[in-house]
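Omission of a single protein chain aside, the complex is shown with its protein chains in their original locations.
As written, the chains take the letters A, B and C, and residue 1 is the first residue of each chain.
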Amino acid sequence: MMKSPSSEHFSNKTALNKGGKNFIEFEEIVRYSETDQMGVAHNKNYFEWFEIGRTEYCRQKNISYKDIEAQGFYMVVVEAFCKYKKPLKYDQKFIIRVFLENITPKKVEFAYELVTKEEKKLIASGHTVHIVTNSEAKTCSLPPHIINSLKAS
Amino acid sequence: MMKSPSSEHFSNKTALNKGGKNFIEFEEIVRYSETDQMGVAHNKNYFEWFEIGRTEYCRQKNISYKDIEAQGFYMVVVEAFCKYKKPLKYDQKFIIRVFLENITPKKVEFAYELVTKEEKKLIASGHTVHIVTNSEAKTCSLPPHIINSLKAS
Amino acid sequence: MMKSPSSEHFSNKTALNKGGKNFIEFEEIVRYSETDQMGVAHNKNYFEWFEIGRTEYCRQKNISYKDIEAQGFYMVVVEAFCKYKKPLKYDQKFIIRVFLENITPKKVEFAYELVTKEEKKLIASGHTVHIVTNSEAKTCSLPPHIINSLKAS
Partner (left out) sequence: MMKSPSSEHFSNKTALNKGGKNFIEFEEIVRYSETDQMGVAHNKNYFEWFEIGRTEYCRQKNISYKDIEAQGFYMVVVEAFCKYKKPLKYDQKFIIRVFLENITPKKVEFAYELVTKEEKKLIASGHTVHIVTNSEAKTCSLPPHIINSLKAS
């Protein structure tokens, strides 16, 4: 497989050896409409799962992403990456892990792992980079109370 | 923005300075359902546009991807990356450029650029890496006639 | 609003006055990617929620839809209808109710209600009609054990 510096940059970060506070996980399941004619989940859905993961990350940190937007701050995706290891089948349950990789007032980075429910085998990994904008799509800075919530254990 | 070795690896490849034969382009338009509440095209759709681009690339090389699968060969996505530069709005026309970056019997790499219709400004760029499998999801090799078609000018 | 005989045909069926055994309900939540630029969930997602509802209906009847397909039976959608009453917002939790309206060996009909989580106000209602086919898309008959499972209380 192609040497992928970007994915290696993130590859040594797993739930086990990181064990950091800025990590959440939850269970999802593959919808029928998320499969394609190859009989497995289509590659674009992983980016939707990453996004569900961000929403859940915020919720578990007691600050909903909906509220962040209501306060006028948008985390616009400027980069998205996924490395696919194992296929996902219809109705398969799996775990989504979300890691807050880095956060500054103007930029936020998340990393993700999808693992099997039972044996925790890696299904896919990836990351997204976000810049912070206001409702007019101008870059701005996240206020400290939002940053602190997202970083809280 | 985050230093992204992977995207830089691909960043000096543009239609202008490459000008290679393994390049096609065509026009697309943003569907209403592809927007989200931010008022712009949702990030996951870019990966769908990359895929439409691959289908179109094959078609313009006179070998449909549908036929490639009918012959028992699947180009399974193992890596996907997108860097978002400018937003896309509902009903906006734009150009999808597809580049065959590399092809071996067992692996194929495509790069993509989305540019504005008029001024050809960069909207997004990305790449995908594919391994070749048979219908049982076992890795296999593309036959020469398919490789030659995909590489043909 | 347009007179809609089809929806009226189904309109007097609610969880409260039906109270039948062939009824399940569960909670869902609106994903960010399911919104459009109007700021509410896009109309096509309701048909995806109906489908998730069918999967959940089967699961709660102790026969997974995945297993039904594995046994060679497909419930192909031949008709789908939705009446939209109230919008759904990003991150809003809501209840999906699924009713087995009618089942014969060759045809299955489901009805659906989406209601708000707290006050159980109607968000949308609809139905789908399915014919039974084998894996070659030929119509066939569901065996008694599947019909009995789906009808079980």
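The rule is simple: a contact is a pair of C-beta atoms (placed from the backbone, for glycine too) under 8 Å apart; a residue touches a chain by one contact, two chains touch by 3 or more.
All values derive from a computational prediction rather than experimental measurement.
Contact with the omitted chain, checked across C:F23, C:Y57 or C:F81, is made by C:F81. Annotation for chain C: contacts to the undisplayed chain at residues 1-2, 4-7, 9, 38, 43-45, 47-48, 51, 74, 76-85, 87, 102, 107, 109, 129, 131, 137. If you put the missing chain back, the residues of chain B touching it would be 31-33, 48, 51-52, 55, 64-66, 90-91. For chain A, the residues touching the chain absent from view are 32-33, 35-40, 42, 44, 90.
Rule of thumb we're sticking to: only the chains that are shown with their structure count from here on.
A rotation of 180 degrees, rounded to the nearest 5, superposes the Cα atoms of chain A on chain B.
Chain centroids computed from C-alpha atoms place A closest to the centre of all protein C-alpha atoms shown.
Chain B and chain C, compared by their mean Cα positions, are separated by 36 Å. If you average the Cα atoms of chain A and of chain B, the two centres end up 23 Å apart. Taking the mean of the C-alpha atoms as each chain's centre, chain A and chain C sit 30 Å apart.
Looking at chain A, one finds that residues 48, 51 touch two or more other chains.
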